[in-house]
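Complex shown without one protein chain; remaining protein chains in place.
By letter and in written order, the chains are A and B; residue numbering begins at 1 in each of them.
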Amino acid sequence: MLRLIKNFFIVFGNIFRKPHTIIYPRERIIIPDGSRGVLHLKVDPDSLEIICKGCGLCKIICSQGCITVQKRAEDKGREVLDEFCLDLSKCIFCGNCVEFCKMNAIDMSYKYQLAEFDKKNLKLEKTELVKPSGTIRDFW
Amino acid sequence: MLIILKKVFFILAILLVNVYICEYINNKLTARMDLRRGYKISGAKGIGFPLVRFFKYISRSEKTNIWTFFIFLFSLLIWGVVPITANLILIEMDYSLLVALTFYIILIILLFFNSGRTSYSDAYSESGKKVLILLSFLIPALFSIASIVLINKTLSLKEIVNSQHQYWNIILQPLGFMTFFISIFLQFKLLGIRGKSYLSPGANIGKEGTGLGKIIEKFSIYMIVFFLIIILNILYLGGWQGIYIIRGEIMLAVKFYIIFVILLLMDKSLGRIDSYSMLIRINWKFLIPVSLVNFIVTFGFLIARDVYNLI
Partner (left out) sequence: MADNIYNKIYSSSRTVFLEEIGEKLKSILKDKIEYIRRAGLDLLILVSKNNLYQVIKELKDNPDFKVNSFQSIAALTNGKKIYLIINLKSFDNDFSVLLKIEISQREIEGDYREIIEMLAKFYRAVKFYKHSGRLISDRCDIKILPRSIEGLDCFDLDILVDNDLIREAYVSIEIARIIGDDYYKDLKLYNLIAYISRFDWKAGIFPEVCLCEALEELLQLKVTERAQHIRMLLCELYRISNHIYFISNICNILQHDIAYNLSLLERERVLRIIESITGSRIVPNFIRIGGVKKDISEEIMVSIRKSLPVLFRNIRRIEKIMTGDFLLIERLRGAGIISKEIALEYGVSGPNLRASGIRHDLRKVKDSFLYKDLSFTIPVGKSGDCLDRISVRFNEMLQSLRIINQIINKFPEGDFIKKINVSHPEFKSSEISYGIECPHGLFKIYLEADKNNINSLLVKGPSFNSLILSEEILAGNKIEDVDLILASLDISPGEIISS
């Protein structure tokens, strides 16, 4: 019986406490360090070139088959990445591709807003993957 | 004639405004009790939300049946006999308490018929049981009312209020007040003001449903709650009696909202009470004996005072 009265006052006190609701588009929750979001192609900070050489290992690794990679040879025999496409509608964010990449050329950003109206928009091209994600852990 | 029309208009206006405020309080306050923020759309802390919800419900057409019409009628008819304040009463008569109670019982039975409409037929007997339990909570309430009637020696609600000008009945009848309040609370919980109605089978069914029928059902539930709170006010808390310089109407509104919020808080702090055996046990092992004892004590006290002139 005493507990019931205590519960009553807990509920009463809750009215004056700060609510835990987060109104989504305006406020965001804090994403912990190392959370797995959309893939991101790293860029060499000195030369501003994409590190990925298009070796295609991640394409073999990915169990969902959502990465397509193509490389082309420039003059002097240097190989550069021609095309890198990620199908977000298939990706399960397992992170295996990041783990297996020898060049350390990709990592997982904190981007998690993936809702789209058009299915075509879920296919991300190279130019979009290079962009740093908008969500850089705003408040952690 | 004109005066009566004016009164009807006033009563309706007061009821509608209060339903709006209560719906808002209900949504916002229960959300805050859950540590949620509650509705924020439609500006100004969601003040327009009940209106939005009203339009949302009414915009979908759904078949309404004859019971909804009767429910609407009776939930308004109650206010013909129950005085909200001293002047706002349509029909003045000596047996207004009895008539109001009859209307109330009819309303609950009608709600039962209506709740059978939304569910599949197997669960019909289920909700029937719940209504019976709900009605059985009237028994302790009736005992408490009877002892009030004995003390004040009248069946008219207006005179009960007037006889409390010195002290409220709660001082004379603390036990009766307690049983009446608990029985009101249990009815409140069974009716499911928070959108989880136990009248309809399944805890989540109260959330469903659209159309005019849903609105009327909700409206009638509010009417029942209002009726119960106002009756409690009239019987125990002095109705529209003013204190010192504060006007009676304001006192009534304050008391009304305090009781409403307390009921909401209690509703939130207790879990689901829908096991029949427990409800029946609460009723027959606690409420009815206490109210019966209260009644007998009052009766004996009156006999001792009047007949034998002992006290």
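Keep in mind that, in the parts below, a contact is a pair of C-beta atoms (placed from the backbone, for glycine too) under 8 Å apart; a residue touches a chain by one contact, two chains touch by 3 or more.
Every value quoted in this text rests on a predicted model; they were computed, and no experiment measured them.
Participant: Just one of A:80, A:94 or A:114 touches the chain that is missing; which is it?
Facilitator: A:94
Participant: If you put the missing chain back, which residues of subunit A would it touch?
Facilitator: Interface with the chain not displayed, on the subunit A side: 1-4, 6-7, 10-11, 20, 31-36, 61, 63, 92-96, 99-100, 108.
Participant: Please output the residues of subunit B touching the missing chain, sorted low to high.
Facilitator: With respect to the unshown chain, the touching residues of subunit B are 33-35, 122-123, 126, 196, 202-204, 268-278.
Heads up, the rule we're going with is that only the chains that are shown with their structure count from here on.
Participant: Any idea how many Å lie between the Cα centroids of subunit A and subunit B?
Facilitator: From the centre of subunit A to the centre of subunit B is 54 Å.
Participant: Touching subunit B in the complex: which residues of subunit A?
Facilitator: 4, 7-8, 10-12, 14-15, 17, 19-21, 23
Participant: Looking at the complex, which residues from subunit B come into contact with subunit A?
Facilitator: Result: residues 29, 31-38, 40, 265-266, 268-270 of subunit B touch subunit A.
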